[in-house]
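With one protein chain removed, the remaining protein chains of the complex are shown where they sit.
So, subunit A:
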Amino acid sequence: MSLSSASSTLLRTCARQQLPTARASVASCQRRGVADAKSSFESPFASANERGSTLKIPNFSKYSSGNSPRSNQVFSYFMAGSLGLATAVGAKATVQDFLVNMSASADVLAQAKVELSLGAIPEGKNVIIKWRGKPVFIRHRTQDEISEARDAKWEGLRDPQADEDRVQRPEWLVMLGVCTHLGCVPIGEAGDFGGWFCPCHGSHYDISGRIRKGPAPLNLEVPQYSFPEDEVLVIG
């Protein structure tokens, strides 16, 4: 059926371009198209049987699959799916590498924490250590200082914050030693409120590190810290 329609298409094409040189072959083409429409395709322009002819239609039957169409289909879908799998894994690894590249490296993480033993700090003493390039105040507070910090009327302060929110253990006050005004380092056990006093512009902090007087807008910042053991403090 398709062969015969192909033949008639050819016939029409032949009829349109009847060049004098091609007339003979056209005639043969017409004859053949009518006579044996069921036989295999042969070019009307040259005989495929001629020696050196480039018009031979090769036989592809040895390349055709012997399997069922469904298994061929499954194979090609499997290959497409495997390519998708490899792409997904590769894309995920690429993105992950870029993101990991941006996160802090192990040596930076190792320096980001400071550990110190609290047993060496007597009651009522300040210790200043360096953490991430900034001073950190650690005060071992006495009972009087704790009760003073707890009993203060903190609701009316400039930066109202309860002492319970600023310390994990009431006897240990840990905070960044950077004045919240312009970044000076306050002096310990000084000022009008028995806490810290910033010499640059005269900010007074109380025994919980809260701003009481002077230009500073906020309380001294409390860093992240923890007590992994009883006598060990880890900042960071």
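The definition used in the following text is that a contact is a pair of C-beta atoms (placed from the backbone, for glycine too) under 8 Å apart; a residue touches a chain by one contact, two chains touch by 3 or more; residues count from 1.
To be clear about the criterion, contacts and distances are computed from a predicted model.
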Complex member absent from the view - protein name from UniProt, among "Ammonium-dependent carbamoyl phosphate synthetase", "Complex III subunit 9", "Centromere protein M" or "Growth hormone-regulated TBC protein 1": "Complex III subunit 9"
From A:A88, A:A120 or A:L182, residue that would touch the chain that is not displayed: A:A88
Residues of subunit A (touch criterion as defined above) contacting the omitted chain: 67-68, 70-71, 73-75, 77, 81, 84-85, 88-89, 92-93, 110
